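Every protein chain but one is kept in place in this view of the complex.
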Amino acid sequence: MSAANGVAPGVAHSNVIEFADVVIVYENFPAVAGATFSVAPGEIVLLQGPNGAGKTTLLRACAGLLPINRGDARVLNCDLRLDRYAVRTKVGLLGHANGLFQDLTVAENMSFWSRLVGASAQDVAQAMSVMGLADRLSETRVANLSAGQRRRCALATLIVRRAQLWLLDEPHAGLDTQGRDELDRTLRSAREAGATVVFASHEIDRAQKLATRCLTVSGGVVSES
Amino acid sequence: MSAANGVAPGVAHSNVIEFADVVIVYENFPAVAGATFSVAPGEIVLLQGPNGAGKTTLLRACAGLLPINRGDARVLNCDLRLDRYAVRTKVGLLGHANGLFQDLTVAENMSFWSRLVGASAQDVAQAMSVMGLADRLSETRVANLSAGQRRRCALATLIVRRAQLWLLDEPHAGLDTQGRDELDRTLRSAREAGATVVFASHEIDRAQKLATRCLTVSGGVVSES
Amino acid sequence: MSLVLQKTSPTGTRATRVIGVVTILVMAWVVVSGLIFTPQDVVQGESVRIMYVHVPSAWIAYLAFIVTAVASAGWLFGKKHSMGFDRFAGASAEVGVMFMAITLITGSLWGRLTWGEFWQWDPRLTTTAFLFVTYLGYLAVRRLEGSKEQRARRSAVVAMLAVLEIPLVHFSVVLWRSLHQGATVLNPSGDVKMDGLMLFTLFSGVVGFTLVFVWLVLHRQRTMLLVDIANSQGLDAAIATRRAEGVAS
Amino acid sequence: MKSVTKSKVISAVLLKDLRIELRSRVLTNQVLPFAGLVLVMFAFALDNDDVLQRVAGGLVWLATLFSLFIIVQRSFAVDTTDGALDSLRVAGVDLSAVFFGKAIALAVKLVALDVVLVCGALLLYRVDLNLNGLVLLVTCVICATTGLGFVGTLYGGLTAGAKGRETLLPLLLLPVVAPVLIAATRATEAAFGSGGAQTSEGWAWIGLLTVFAAVFGVGGSLAFGPLIDE
Partner (left out) sequence: MKSVTKSKVISAVLLKDLRIELRSRVLTNQVLPFAGLVLVMFAFALDNDDVLQRVAGGLVWLATLFSLFIIVQRSFAVDTTDGALDSLRVAGVDLSAVFFGKAIALAVKLVALDVVLVCGALLLYRVDLNLNGLVLLVTCVICATTGLGFVGTLYGGLTAGAKGRETLLPLLLLPVVAPVLIAATRATEAAFGSGGAQTSEGWAWIGLLTVFAAVFGVGGSLAFGPLIDE
């Protein structure tokens, strides 16, 4: 992978994510209630915590998808309070949903997303083979895939993005053991290429092995663990 | 739990599931390609195997949702080739989807499903508290729940069914550690009350601990492991 | 926080009180002049007096919607995205919808007297109704769930598009042959054929309604500010509860 | 598991569908403006009292029909998006009871819609209505919406089951509901006295509507279960 994927040398010393006392409110429920944490370049950070703790909300906020109601939030040197859009070309997000078009085949989905982010055909082919989607499956409509195969396809669209910051919401869910191993390998090599990874997971054992640091989210607050 | 939930004494000796060389075809792809296996009463059987192996298809077939194209399939003494409907009052299925109504609150969803299966208000309250959905969450619309909370709600609707045969497709996915422990306890106690459990899972460690027997599904074929 | 609330709690200021008094004086003059001093119309008789309400309310509705659009642009293109602009936009649109409703009501009453029908499927009437519905839609957009920032952005875009309908309403009489009165006052050629006192009363009405508009908007945007402050106070309590959830588990 | 009586299932499904409608307000916010548009646009397009009065009845039912498509699709979309229909099938409940529950909910929504539409037509098209006409009209609305409720639910169920089928709905539904459209239009015209029609003529059409509702009520309760089972 080229140097362009890494963090530019000049900013390597500043944090990739810098949240200070951030509050995020849905209607009138504060899903994130004063979160303070930071992520340094090259880390693989695990967000763990009970259901409804606010992990998904944090990840979506980091991707610039949610407005910040209070506090200071900086991601890749973009201030999310002023501009949530600038950050988006640099992050890749895998949410609970897959973001795929059910009526298109795997190959068509891949080519759509790869064209949008300007990935090369070679990258696409590689991502698909890493995720085990070559051959028969590539010509299958997404609606006709099994749940795990769909998740693999979503991961493949993420891989071709070669983002500087990877945000993954329960990336292991639905994958079989081999897929999980492959994913972990992919994340580690992305890190070696200079990317930073933040992911939420309930597969604590596997996740803790993968992560370089663990954060616990609970009641909308983040704490070191 | 009452005796009605258990298997009637007269049929206790025959198998709960009895599949012989079953083939299940989607359009023209045989997702299950000659599966032979049986499950005895009181077992907790794990279906493991790679993505796309056919686990979901097998579980849905056991629930009488899919037509059998070839082979012999009997579930709870109902022949699925002759009558896929009779079996449905006796099984409970948790699929990849949750089967909840997004616009209704947790409590409303619970009361709907419990009325359909004739569960008592007490059972409902108990299931909700087991799954941690009492208090604030019970009045929240399902659309506003987190992914794991939704899964918990789906499990609660299943628990009130008190089925003879529980079919669960990746029940652990999305749940936090505490929820998983609670679920395992629930399944074990269902078994003690005479029910049989078949579930698919990719959390191999936890699943193998829970299961009394493991079956491996691969390429649409089932083998003992 | 509660200190802030107390300091800002009255919605009136010295300026608004002055405006209020002037408004009352001007409106009193419009009522007296419109009902007593001005003559009947040759064709329309007494019913022409509806004009002193109908026409100003239509124009002030236009004015209100234009103010909404300008304030929206201020929010959207301003560097600081100051929420004050958003409040002005919202307040002005609410008052504008009220004036538009008055136009519709007085218009249909007038129509009953002159055409014998409350409503006709006439271009001016139809486009006016559409304008009214458009701004109901605008107010609905403001009520969508989401943060203040989201609300401001969404509604600003809608407001700046909706304001384009005003020329359509104004020129509808020209675009389609219409039953409705053509532009007697705001016509392009500039020569106004109307009795002097009638015209003066009409313009007094316009001035009076403008003052009403200004007074209402100032107060309304102030109450909006207070609601925002009150909401953020409720948020503090909610945050505390939410944090407690985490400690408990 | 205890067995559940049919009426309990019907009421549970009915309540659920109506409650979802109340929450999501698809009918009031989406379908009604749509149907209202048909009326207003036609009033605007055909600014001619004569023509308008003649087509008033037809327009009301045409608008109802359009709305039927949207409501049926929405009614089953709610059940299929998160797999609730599968859960319903697996719950082993009496599917004919589900059919009646959904059909009644659908009919209730259609009645609500038609009340507004008829009032709109009365206002916009300046139709006169006497007492006889009103009785006929109310009967017509009830019979027609019942029939439409049954047939909509039946075909909605048929097309909700599997992928690709949903696009079939209008194609299948159109020819079947055509008789309802015609009968209800004629009955409404008779009630409105459009074109000098007599109220008495209308009652013959009501007969047809009743037969239609009965046929699809019975047919639907028998066929719905097998149909939604893929």
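In this document, chain identifiers A, B, C and D correspond to the written order of the chains, with residue numbering beginning at 1 in each.
FYI, a residue touches a chain if its C-beta (ideal position, glycine included) is under 8 Å from a C-beta of that chain, and two chains touch if they have at least 3 such contacts.
Here the structure is a predicted model, which means the values were calculated and not measured.
Every visible chain touched by the undisplayed chain in the complete complex is listed here: A, C, D. Touching the missing chain, out of A:16, A:46, A:91 or A:200, is residue A:91. Among A:20, A:40, A:65 or A:214, the one in contact with the hidden chain is A:65. Of D:10, D:26 or D:154, it is D:26 that touches the chain left out of the display. Listed residues D:22, D:115 or D:174: the one in touch with the omitted chain is D:174.
Mapped onto chain A, the interface with the missing chain covers residues 4-5, 63-67, 84-85, 88-93, 95-104, 108, 112-113, 115-119, 141, 157, 161-163. Residues of chain C that touch the chain left out of the display are 76, 126-127, 130-131, 133-134, 136-137, 140-141, 144-146, 150, 153-154, 157-158, 160-161, 164-165, 168, 175-176. Annotation for chain D: contacts to the undisplayed chain at residues 24-26, 29-30, 33-34, 37-38, 41-42, 45-46, 51, 54-55, 58, 62, 65-66, 69, 81, 164, 166-171, 174, 181, 185.
The definition used in the following text is that only the chains that are shown with their structure count from here on.
Between chain A and chain D, the centres computed from C-alpha atoms are 46 Å apart. Spacing of chain C relative to chain D, judged by their CA centroids, is 40 angstrom.
Along chain D, no residue makes contact with two or more other chains. Multi-chain contact residues of chain C, defined as those touching 2 or more other chains: none present.
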